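Apart from one protein chain that is not included, each protein chain of the complex appears where it belongs.
Showing chain A:
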Amino acid sequence: MSTPVPFLLGLADDALVTAQRLGWWISRAPELEEDVALANIGLDQLGQARGLYAVVAELEGAGRTEDDLAYLRGPAEFRNVLLVERPQEDFAVCVVRMLLLAAWQVEVYAALAAREGPARGVAAKAVKEVAYHLDHAAQWVLRLGDGTPLSHERTRAALEAEWPHLPELLEPDATAPVDPATLREAVLGRVLPVLEQATLTVPPLPAAPPTGGRAGHHTEHLTDLLAQMQQVARAHPGATW
């Protein structure tokens, strides 16, 4: 019988890495209201990661805690998609990425919430949160895509950079409680109308889109991200915080 652990760990790592990237924006957002909103979304993602780590730890039964999973694994043990680990210090990248990720998370969490399973409770709460993230991202993509010529150009460039990372989210995984490949139409059904309304053109996909995150093959950006995130915890082995 297959175990949902690798799949849930991937979902949790997506959320933690996203929270870590969003944390950067707090004090750097274009408006104070957006500092609040991005912090809120980051907190939701962090909460989802924690909930899923608790489920994973329980299923593993090896006595690992959420902090062991977050702080004591190296980059090769992380299972997040490449989409979320890359830097996002451009607001257009931030919202385009959020649109793609949230469109996927909404479908995954809805599917998990609809069936019996260890992550049902976490997913039922998360699906409401990511519906808000999706709406927030869609509103911004619309404003930026259909705003000024400059904002349109920056959003077009952001979409070109993020779009090739969508296929990794939709790769088939027959062992997962929800096979991501089955979500393809639903995810595109959420994203494409937003892009169209934002006057953005869907870029062509490369012949071989980037992949590997779910197998632990990451970019150097994840190494940097984890070095910073784990720095204090690792400098004091066994300490309580």
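Points to keep in mind about this one:
Please note the rule applied: contacts are C-beta pairs under 8 Å (C-beta built on N, C-alpha and C of every residue); 3 or more make two chains touch, one makes a residue touch a chain; residues count from 1.
Note that in this section contacts and distances are computed from a predicted model.
When the listed names "Sarcosine oxidase subunit alpha", "Acyl-coenzyme A synthetase/AMP-(Fatty) acid ligase", "1,2-phenylacetyl-CoA epoxidase subunit A" or "Cell division topological specificity factor" are checked against UniProt, the chain not shown comes out as "1,2-phenylacetyl-CoA epoxidase subunit A".
When the whole complex is considered, the residue among A:Ala62, A:Ala174, A:Ala208 or A:Ala239 that touches the unshown chain is A:Ala239.
Per the touch definition above, the residue from A:Val93, A:Val108 or A:Leu142 contacting the chain not shown is A:Leu142. Not every partner is drawn; the one left out touches chain A at residues 16, 19-20, 23-24, 26-36, 39-40, 42-43, 46-47, 49-50, 53, 66-67, 70-71, 91, 142-144, 146-148, 150-151, 154, 228-229, 231-233, 236, 238-241.
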